[in-house]
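Below are the structure tokens for one structure; questions will follow.
One protein chain omitted, others in place.
Labels for the chains are A and B, by order of writing; each one numbers its residues from 1.
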Amino acid sequence: ANLIMRPDDANIVGNVHGGIILKMIEEAGCIVSTRHCNTQEGDRCLAVLARVEKTEFLSPMFIGEVAHVTADITYTSTHSLEVQVKVVAENILTGAKKLSNKAALWYVPCSLKNVDKIMEVPPIKYASAEQEEEGRKRYDAQKLERLETKARIEEVVPPQPNSEQHTVGFSQSSLIHLVGPSDCTLHDYVHGGVTMKLMDEVAGIVAARHCNTNIVTASVDAINFHRKIKKGCVLTVTGRLTFVSNKSMEIEVIVDATSLVEAEKGKYRAVSAFFTFISLDKGNKPLPVPVLKIEGEDEQRRFEEGNARYLQRKAKRMAAQGRPQ
Amino acid sequence: ANLIMRPDDANIVGNVHGGIILKMIEEAGCIVSTRHCNTQEGDRCLAVLARVEKTEFLSPMFIGEVAHVTADITYTSTHSLEVQVKVVAENILTGAKKLSNKAALWYVPCSLKNVDKIMEVPPIKYASAEQEEEGRKRYDAQKLERLETKARIEEVVPPQPNSEQHTVGFSQSSLIHLVGPSDCTLHDYVHGGVTMKLMDEVAGIVAARHCNTNIVTASVDAINFHRKIKKGCVLTVTGRLTFVSNKSMEIEVIVDATSLVEAEKGKYRAVSAFFTFISLDKGNKPLPVPVLKIEGEDEQRRFEEGNARYLQRKAKRMAAQGRPQ
Partner (left out) sequence: ANLIMRPDDANIVGNVHGGIILKMIEEAGCIVSTRHCNTQEGDRCLAVLARVEKTEFLSPMFIGEVAHVTADITYTSTHSLEVQVKVVAENILTGAKKLSNKAALWYVPCSLKNVDKIMEVPPIKYASAEQEEEGRKRYDAQKLERLETKARIEEVVPPQPNSEQHTVGFSQSSLIHLVGPSDCTLHDYVHGGVTMKLMDEVAGIVAARHCNTNIVTASVDAINFHRKIKKGCVLTVTGRLTFVSNKSMEIEVIVDATSLVEAEKGKYRAVSAFFTFISLDKGNKPLPVPVLKIEGEDEQRRFEEGNARYLQRKAKRMAAQGRPQ
């Protein structure tokens, strides 16, 4: 596969993000191993990633370069296969090529009929007995390490707050977003629409966590954009429930912007707004919303303020319906 | 603008996200107002969003429908203008149309030569004196509310941890990602490459917060994918510094998956891995990394474990360079 690196794939100075390269590598590995596993009789299957070996980024890639990804199957066990992937970056203006990355991935074929059924892998032919033997060693080594990690990973204490369901803390969510070129105007300032989309995204996750149902945006209160947000900033978007009526949820969403380059001086509250969400059943009819468990004075105060806004919105809606438009 | 709504614009049951609609509305508003403000002599300018009035989502929009967005300038003050936007959803199979959204946005024209210079807005003509008077009332009302919100927003206590710079807590970051259709295989399970891309994104933000420089991924330790992640999950990806050498940072990244629909039962640790980042100067040469301030026994233990991994990686690299490949 050859792919041109786009502005959104890179940071402000033009280095392609490692994550973009990892994603290309995995896509190539998935294609090669799925194709191989379907060259036999039996259920059709998809190769699912089980492990990536340690990966070095040998030289940085830049916007405008073409990435060449090649993938080869280098070992097969009964139920898994190893794919080695190489990424070469080519500057198509100068013709210069450099090795950017070498990776090894392990895949397991899962039946399309039953995802939990692992299929057998058709064996490959090796150039020599040594080659097969080396593959087997890599297979044994990774198997051992997998088991060790599995034990370790379970014991790690989860970093989330273990709040009780239906409290404010339980559904509170935040996301960070690194502002990219496509988020920006010609001025290099973030489009207001991009910020609103992120705010709606966080509010939707808060609402879904509270209800565990299909939720949709019902309305957004006025949003003021007090300060412009510059390219290269990180946005932290936080949402928390403030008020819940019988059939709606009010979520306050706060956007903070931090410049990654100028550190603390650049940190400020960029936007905040109230989103109202409703919960829907399968026929798109509103469902009752679980009662919000309030903890502490601040949450109580915010709940009462939310209730006041709710009554005001209701009154306005009534007035609007009564008067011809 | 007419746009077909795609699977990626909607949730699992096919409702288009409110955020996608808000983004379309703002794009239409920005085009109309930028065009208007450039119909005069003087600096070329871009219209920057200052405020969105309360927005109602009147009826849900679905994948495959066509969204029609129309925008009109309805009021101009000396330095701002109001744009009213209407969104109609059309089912092109049945021909049915429904009003999905009505919004009002306020823009301010900023000079392209000097972003802090606000330009004058060319006045529009009104159909009647009443129309102009109503516009002026909306203008005065929003101006008052803007000032009130500005006062309120400043006093809100920032929700971020107020950690000291160069501590683990200072740079720790997490993001949430709602798994969409394009993140998934035909099985409806998340592509491993998508998860790795998110992990690299968080690790990069942690590294940039610690250094305030241009940072790039140098390597990733082996990653094991113990459990498949299903469509409709929310991923919480958290990164924290574990170890810092003279010229590199090790960041542990943890991925937790939660099903939004099945609540607590569905929460599990999906993946974790160690990323190594380096800091670069403008000539792409490695820079020294600020020392990590360790607090408490856990951080000390993790630092020592990180140091051991660092020495091991170094030894392996030396061995690899010494032996023919």
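Rule of thumb we're sticking to: a contact is a pair of C-beta atoms (placed from the backbone, for glycine too) under 8 Å apart; a residue touches a chain by one contact, two chains touch by 3 or more.
Since the model is a prediction, treat every value here as computed from it, not as a measurement.
Residues of subunit B that touch the chain left out of view are 1-4, 6-8, 27-28, 30-31, 34-35, 38-39, 44-46, 63-64, 66, 90, 92-95, 112, 181-182, 184, 186. Listed by residue number, the positions of subunit A touching the unshown chain are 1-4, 6-8, 27-28, 30-31, 34-35, 38-39, 44-46, 63-64, 66, 92-95, 112, 181-182, 184, 186.
Here, only the chains that are shown with their structure count from here on.
For the pair subunit A and subunit B, the distance between mean C-alpha positions equals 11 Å.
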